[in-house]
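Of the protein chains in this complex, one is absent; all others appear in place.
Let's turn to chain A:
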Amino acid sequence: MSFPNPATSVKLVLLGEAAVGKSSLVLRFVSNDFQENKEPTIGAAFLTQKCTIGERTIKYEIWDTAGQERFALLAPMYYRNAQAALVVYDITKPASFIKARHWVKELHEQASKDITIALVGNKFDLVEDDEEDSLRKVSVEEGQNLAEEEGLLFFETSAKTSYNVNEVFIGIGSKIPDSSANQPEAIRENNQGRIDLTSNNASGGSSGSGDCAC
């Protein structure tokens, strides 16, 4: 299989209150899988997934918060050079929507100016068959309004049923400027002279394990 263009690497960070389904969204996107009663995130906080949009291939490097947002600020390292962010809330939990506003503000302060942000109201499966709309606590309009005010993409999703999940990543991908040509000058210049500690240490060993064999 060959691609017309080399994959554009995009660092994507996840933000949102605990238990809104950040990791579940990623698991659905990356492995097309869902785990009921998933434990809080442990052990896997750096996933990669390629996504082909038209002529382009985007390789997402997805950073999970690893629970560091619970009692602590996220380290500046987390936001560093992030080109995309998912701000996730639970459409059945109003507090998580308030928290989402906070994360959007934090992104405007900490992240680079041209970051692409998607606001994602998750757990759509819970309200899908809910005739009286009694479980839904954050309306579609509220989400849309916040997205419009702040210039964000907006989606309602279900990691459980996979509803709209791929659309989030495709939507972000189509907004990301094309490859390194559009990267800020500072980043492009700084790619010169970077050293790869891993490959240099693997003398005699196998080649870099991070290579995608596909």
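For the reader, a short list of remarks on this structure follows.
Going forward, a residue touches a chain if its C-beta (ideal position, glycine included) is under 8 Å from a C-beta of that chain, and two chains touch if they have at least 3 such contacts; residues count from 1.
The working rule: contacts and distances are computed from a predicted model.
A chain of the complex is left out here; the name its UniProt entry carries, from "Protein EFR3 homolog cmp44E", "AP-1 complex subunit gamma", "GPI transamidase-like protein component Gpi16" or "Rab GDP dissociation inhibitor", is "Rab GDP dissociation inhibitor". Among A:Ser31, A:Thr161 or A:Ser174, only A:Ser31 touches the chain left out of the display. Seen across the whole complex, the unshown chain contacts chain A at 1, 29-32, 41-50, 52, 66-68, 70-73, 75-78, 80, 186, 190, 193-195, 197-198, 200-201, 209-210, 212-214.
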